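Here's the structure, in structure tokens; my notes come after.
For this view, one protein chain was removed and the others were kept in their places.
Chain nomenclature is as follows: A and B, assigned in order of appearance, with residue numbering initiated at 1 for each chain independently.
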Amino acid sequence: MKNPYVPMPVKLKAVRLENETGDLKTFDLVFVNSGDAENFKFVCGQFAMLSINGVGEAPFGIASSPLTKEVLRFTVKKYPKGVLTTALHNLSEGSTLGLRGPLGNGFPLEKMTSKNLLVVGGGFALTTLRALTKYVLHEKNRPHYGDITLFVAARDPGEMLYKDDLAEWSKRNDIEIVQTIDKPVEDWPHKVGFAAPVLKDLAPSAQNTTAVVCGPPIMIETCIKVLAGLHFPDEEIITSLEMKMKCGIGKCGRCNIGSKYICKDGPVFTYKQLKELNSVTV
Amino acid sequence: MRTTPRILSSEKIMKTIKKDKINTVLDFLIKKYQVFGPVQKDDLVVDFGRIQNGAQACLEFSNTNEPAKKLFFPQAETLFSYTGSDAAQVSELKPEKPRIIFGMRPCDAKSLSLLDAVFDGPDYKDPYYIVKRKNTTIFTLACRRPRSNCFCDSLGIGPFSKKDTDVFMADLGDRYVFEPITPGGADILNKIPGLENARPTDAERLKNLRSEAESKVARKVDLDNLPEKLARIFDHPFWDGIHQKCLGCGICTYLCPTCHCFDIVDEQKDDKGRRIRIWDSCSYPTFTLEASGHNPRATGKERMRQRLMHKFRYFVENYGEIACVGCGRCINHCPVGSDLIREIENINNLK
Partner (left out) sequence: MDLQTKLRQEARKLLEEKLVDVVIGYEDEGAPLRTTPCFITDPQDVDRLVWNPFCDHNLARYLTARKDKAAVVAKGCDTRAIVVLINENQIERKNVNILGMPCGGIVDRKKIYNHLKNGDVREAVLKDKVITVKGLEFTADLMVDDFLADCCLSCRHRNPVLCDVQIGENLPPLDVKDEYKKIKQLEESTSEERWEYFRKTLSKCIRCYACREACPLCYCQQCFTDQNFPAWVGKTTDISDTIVFHIMRAFHTTGRCVDCGACERSCPNNVDIRMLTKKIAKDVKELFGDEAGLQLEEKAPLSFYNEDDPQDFIK
């Protein structure tokens, strides 16, 4: 019987600061045991529990693509009162930590094939969307999808995540990238304004399109409204939810909305499912 | 989920022993098994504890304060330990000797089948629970004196229920009778010295005692339409009032035999540490409080709703059964006199 509570040892290969505020760091991890590396098969949108002995454990979305075998990437926001996130930010390269996963359902990639994709991300919730974008842009996968639009919102330019990736993708002609920041800043060549109104102005076509929206709760809510207004069908609006988690496997009882556990049955849900669960709230 | 093997009725030979000899049965079992049974903790509290000799068991009890779940899902349990940042060490989960729980009430026995659905479900298996469960034989003891807040009947259990147990026992006044329910239970029964075959009249006697006990289950509650009803009243103003007097303590969830929520924390001293899981409660604000300070179940209203929804709706949607066995502990022990049965009646009566 596999023990689902025991983490696999991983080493912190590289860590770097991701934003100007200094509360976001990206961690590249490698498995200590090669067997673990081989067995670790995940899909975009899944998450894992990271832990530090003596400190604790917490869930983080996997930000690297399943096709990138070398490292597993996570981007972690540090909370002043957060036990684990604070400890993670204090780790130096070479440290050992624990990883449990992959957990959750991930994005319904099968169902998305041959569709246009509208990927909408805000703040540091861009993590699993980065994995998704990298995955669909991979030369093996790109032919299976229609037009791809990546819409990214951040408070200001300094908070924009994955700047290297965005720069690289911007050079391609098979993905459209829209970036917006909350308030005008000198020399900012992109859009200005909150995610929802900018998205509304952009008015992406709902025709044969699946939208994936991740971000802070308020952004998810407002963007879903915009998309529904643009006639995106409920089942074509996909989002990823967050709630406090402990077990990650549907047993500790805390992360449910209705009868579904976000950790096990989610974190990815369609807007249709959320409506059936009685609420977008818990 | 677990399917309990049943034995043919022709093999079901009931055994009996005089009450004053029951200690010899326990003393025999203690040699081969770890035996747990009801022990008196103080004048008012009886709880399950390890029994080292037969005399420690207290079989004249109504029900234990704490439910039997703690023998499978202890309040605090080490998942693994470690030194520094070294890899996790899981200690042997199998108990040194197989275990017997002697004198569990039928409601608690049923609760284990509900916990099986969670911990031994189709997806993730919980080895800590499963190994204990697999290595435990259960002797249930029928209730001749159901308590005033027992309503197990309403959940299809009843004070003489023989479900979800290995050996069924009942108190006949001067004797105990034992009925094997599973092959494992029969095996053990066959080995206990000093048991006699039950008397021909015992079956009839049991039947009478059973109806007598059932007639003493005074409280009933109608659960037929509750899950569907709950699905329709998530946003009903009813929830604004029901939680007002609730203190937000953990009594109803900790003492409930079916509540299974837990927390996971690390503990460390010098470089030796362990990751443990401990009971947690949906009544506590910290249960869902996130690092950012956001709490999706911010007030007593959302928390009380979650408790009732989980037991009577979500659990049904996930596992096909209500997560309550009618033991009445939450009612007996609620410090402000919240009464689950009355709450359910109120919900049933909502428009």
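Throughout what follows, contacts are C-beta pairs under 8 Å (C-beta built on N, C-alpha and C of every residue); 3 or more make two chains touch, one makes a residue touch a chain.
Keep in mind it's a predicted model, so treat the numbers as computed, not measured.
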| Who does the absent chain touch among those shown? | A, B
| note | Touch with the missing chain holds, among B:95, B:194 or B:335, for B:335
| note | Given B:19, B:162 or B:216, the correct residue touching the omitted chain is B:216
| request: Could I get the residues of chain A that touch the absent chain, sorted low to high? | output: 81-83, 86
| remark: Where chain B meets the chain that is not shown, the residues are 41-45, 61-62, 65-66, 75-76, 145, 147-148, 216, 218, 241, 244-245, 247-251, 254-255, 263, 265, 267, 276, 278, 281, 284, 286, 333, 335-339, 342
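What we mean here is this: only the chains that are shown with their structure count from here on.
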| task | Provide the C-alpha centroid distance between chain A and chain B, rounded to the nearest whole angstrom. | result | 40
| request: Under the touch definition given earlier, write down the residues of chain B that touch chain A in their complex. | output: 79-80, 82, 84-88, 90, 118-119, 123-128, 130, 231, 234-235, 260-268, 271, 273, 275, 277, 280, 282, 287-294, 296-297, 302, 306, 309-310, 313-315, 317-318
| remark: Per the touch rule above, chain A residues touching chain B in the complex are 1-7, 9, 32, 51-58, 79, 81-82, 85, 95-98, 217, 242-244, 246-247, 249-256, 258-259, 264, 278-279, 281-282
